[in-house]
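A single protein chain has been omitted; all remaining protein chains appear in their positions.
Take a look at chain A:
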């Protein structure tokens, strides 16, 4: 319980000869955060489920504008899927190094995760710009347009939030190093990032693959 924890930074130092099996859950606060982020992701699931439901209901309401088959191209989406899935893997590497108390390698892999996420975001912006300039397909052109940009854009917004989170996290701890106070912060980020990845798998399937077949 909390009373056994001493206070301050020194109390959170990790002894290199006696690394806790789960540095992210070594403190009471770490345990709380670990459960808390899982519960939060449960509510995020309903958030995206509502957007998926809206999208499925409206995906054929094109109002004379471009349809899903005319718009989507699987090459770019394949690249985006590759980027985001890989970024999930690299975040696993980062957490692996956290458990070995190797702060430098953890930061490195978290950095790679961020770069992959950034590349994904670049592709998404390119995709949206392509739809808008070449097809005149916007948020306002049809109910399908609104639903598409709302669902995929909400996911993109989550990626932006995740990247900002990661940047602040890496910057704040660059000098501090790893201890049991900030390990839970990396842990919650990694779980959030996996969730973003899982949502993309569903977007890939429900929006793009199902969109190709009509």
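Keep in mind that, in the parts below, a contact is a pair of C-beta atoms (placed from the backbone, for glycine too) under 8 Å apart; a residue touches a chain by one contact, two chains touch by 3 or more; residues count from 1.
We adopt the following convention: contacts and distances are computed from a predicted model.
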item: Chain not displayed: protein name in its UniProt record ("SMP-30/gluconolactonase/LRE family protein", "Cytochrome c oxidase subunit 1", "ABC transporter" or "Peptide/nickel transport system permease protein"); value: "Cytochrome c oxidase subunit 1"
item: Omitted-chain contact residue, chosen from A:58, A:77 or A:94; value: A:58
item: Where the missing chain touches chain A, by residue; value: 1-9, 11-12, 31-32, 35-36, 39-40, 42-44, 46-47, 49-51, 53-54, 57-58, 60-63, 139-147, 150, 168-169, 172, 176, 181
